[in-house]
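Every protein chain of the complex appears in place save one, which is left out.
Labels run A, B and C following the written order; every chain starts at residue 1.
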């Protein structure tokens, strides 16, 4: 049985790359170490795991993250750098803080460099300033949104970036970003291996959409859901305050509707939730909407930005990060709804709310802050143990290491026939088929 | 010397209309009553008031609001109704609650009617439901945004509305809304006078822009300023997080820039504040912006929606409430800035944030809630004392009655050479002349 | 290797009680059903699970929750009731809402009863009013803290409660509460079995402390962590604003310090985190504190209420729910710290903050709201499938059913040598041994 949330039937190759043998004793003396061969089961149900053993095989599993007793890098000689890329996401500063604190308190590694403005900061000739990150300097940054390092979109030449890293004596690079960023990090790792330069490249995957495969949850997602509530409450107040009022909210979610779905679970005011994974018929939506207005006098619609893309003529353009540009479902729906009710000779009051930047740029809430600390520490443990070309994540409530190639191979999606979507249908009361 | 904030040199006729002699003893026995002839000085400085007395004249003054010892209506036979019109504004529900509580606890007047969907609710043939408002039913409504009565834009026939009011036996109509609403309320009052029907029509002026003349502050304004902070913080995070990042925020303020100005005072992140009252040259703005980006690498601009209208080709259209439709300064600026820097071959990252509905639909904050209670109580006192065709407000820290005609005669504006704008310049550090 | 967070080496008997064969087809037609024999692995690491299979045994597992294709109760003839007991916890209203929505939308079960004031409401002779809960009536309740049903502490006679349930024709009882409540629910279930009355008793475990064994996370916990941030920020402002300022915050956590620990991960301002699971020496704490004040001039201490109980003379009293009454570590620490520095002739400014009720009574944040919906739906699925004497929870990211006896057998604790505590040490920078 396929997993109800992720939709992978066959597990990919979860083996991760290491720089070599771990020879140094970890100074991290909390008494708890993860054995080097510890692995997290990919599946979590007995009936999924049993057949493998019955067939004499091992079930698929991911390398378990966490502190190792033996580490690859000598803390006294280690230098780390951090770069953040792509669009803003709540928690960027928390991850930066976590990495610096983890390096300092767990391993006694100081002198961590902050590269400015994404991969541009790794290109020496662009002349961006380097930041020196210390526990004191990063302590308060969790209180503000954005990234203190700044960010940029788009790739740079891996060779040129590695030149600078080598010149600076950086042994560990932490790259915080989305698919494009992680692929770029992978290329730096590849180039380092070619050159025989011992560089650990560890990614912390950033996607406010929570759509990274084989990773239970990405940082910033919970905060985004929380902030979405405000926009939905506004839409409800507007819809409720007018005769035939319609509040329409566009939320993030290019390929996966997790933010929209969880936001709908967290309020009682949404009547229609539209996500990329579940196609809908515009006429059926309009008909249902018309019926609801007739009965209740108002309605609230939440649409993930990737919803209904089949209805939009897409030019197939791509943005600077290489993502396909989407048609704007929000303005499209607003226009179609108005057109429909004008034709039906019904006056409606539609208010369209697009809170995008406001959500992306808030500071992480407490849960996400703590989660970022956890992720950042695990990134540090992974790097000190010589893992490279990987991202850190969580799976089955355990910390994990995942090859960058696997993390960027596909996107996690909401299963239309799964628990989550069923809960959304029960929360909104919308027709199962629109 | 003209007042530095308002810009009226000559005071209008502040005399208010009353229904007749107050014969009933007020049941309001808190021990404090405002004498019937109490008046609030229009000016508050000695040097402004002295010349009048020197010349043997009385200085201009407004009728002081508050509870009267003798009232016009017999509480036992009084019935009130409330209507809210126009766009949402924080505090609408608080005003409704305040009026119902004031009628009930101060005067023992119950059975207050809530008319739904603005003036439409006063037109019987439109068939909107009437709400029965009680202290219990209005107690929790301050916790949600919008208006529990709903709202609509545009006028209705005064005669038709009065027919319904008479049929329902309504003696007091509270109208909460902007200029158009208040003028409409005035027409109902006029029609009642013509018919000899004793109806007190008392307005509570609603303008999130805080631009009503002779009224120190309108409800919802403080909440709007508070909410603007979030949008500005987002703009700053976005601007700060990108190379040559520009955060552009459009705030409410069609004719007056009070929200934009106060929001800029309340943060340290805004570098340019643009308001309707102070013209700016686009080339000078762009040049200053370019210089700032060169020096600091990022900038935040706040523009009131009415700023720079001279730069926009306006078609002179009007909305359903009769307000002139404005060109969109936000999208205009965004486009011009991008054009300019493209021509200058400088890559900039501009993020445009338009939080309009989110600000309009939030619940009032604590200060505004208390202020709405104060306004609503004063509206009740005024109506019970037989005042009609008026709005309630505050002036020189006193409650006031103001003829509707005066309240709607012009708009309060920021004085370009005044204290407030000077404080904004010191807070943003922007050039005095842009 | 024992699990790093929970501290159970041997799994208990996870088998759950059912009322009988499921004969009715579920009307829940979302296309996704959980097979009846689906089980969630207790362990999630390959090296933990492998030995069982090698030895020809099945690894321990919990029954997986979720909707079943065949159900026990005929929806048309089913009546449910809900009761909330014990102290307030964020999310109570969300759980109530979730159960009512789930019954209505998933199964078409209406007429759900709300019992008031905890188990008192189940005792007919006490004469408490019954509430009729509908999707409309529960829609907005997630916006307010507390429980719309009210609550009370302490047990009632199971027989007397069952008498009333039978009289009312209730087939399903949802009990939301802590250990005492759940044990009480178990007794009702036992009594029903004795009488041969087909009653499904399903608990939703409530503990703001997140200390229920075999349940990954309890509702309200995330919100409590978020709210704790405010208290810690206050303590920091007070500590930072005075010479030798000490901010002392007492947080919930009678037996387990999860709230304190996660709150410390989510801020940068805490210097000492004290939890029940990790003993500390008062002299060592005072010495470290003295050193920190000498170096930094201020300090923030967070103490879980159950921390340092060995230092307090406890009378062994119990509250109405049967929990051991704790000595007050907050006032004790405040007094000892003042005494110490007075003796050391050092003036300190200690501010003690105890935000208890403020945290317990806030509405759930968005994440917790969504989580409560998930839990409530699973409680409904479990009950409709005839499970009884159980609680619903989550484990390894799956919904689970757990016998009440197991859920109340022991408490989940922070492992002193585990990941979580290690992360706290790195976040506070406090000595590993105090």
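Keep in mind that, in the parts below, contacts are C-beta pairs under 8 Å (C-beta built on N, C-alpha and C of every residue); 3 or more make two chains touch, one makes a residue touch a chain.
Since this is a predicted model, take the numbers as computed values, not measurements.
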{"item": "Candidates B:21, B:37 or B:295 - the one touching the absent chain", "value": "B:37"}
{"item": "Given B:12, B:59, B:110 or B:154, the one touching the chain that is not displayed", "value": "B:59"}
{"item": "Contact residue for the chain not shown (choose from B:126, B:265, B:282 or B:311)", "value": "B:265"}
{"item": "Listed residues B:24, B:115 or B:142, member touching the removed chain", "value": "B:142"}
{"item": "Hidden partner chain, touching residue among B:152, B:228 or B:408", "value": "B:228"}
{"item": "Contacts of chain C with the absent chain, listed as residue ranges", "value": "88, 117, 120, 128, 144-147, 150-152, 230-231, 233-238, 240-243, 245, 351, 353, 355, 357-358, 360-362"}
{"item": "Missing-partner contacts on chain B, residue numbers", "value": "1, 4, 28-32, 35, 37-41, 44-47, 49-50, 53, 58-59, 61, 64, 66-67, 97, 101-102, 105-106, 135, 138-140, 142, 216, 222, 225-226, 228-229, 262-263, 265-269, 365-367, 369-370, 373-374, 377, 396-399, 415-419, 421-423, 425-427, 429, 432"}
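Heads up, the rule we're going with is that only the chains that are shown with their structure count from here on.
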{"item": "Chain closest to the assembly centre - both centres taken as Cα means", "value": "A"}
{"item": "Whole-Å gap between the CA centroids of chain A and chain B", "value": "42"}
{"item": "Separation of mean Cα positions, chain C and chain B [Å, integer]", "value": "46"}
{"item": "Distance from chain C to chain A - Cα centre to Cα centre, in angstrom", "value": "28"}
{"item": "In chain B, residues with contacts to at least two other chains", "value": "144"}
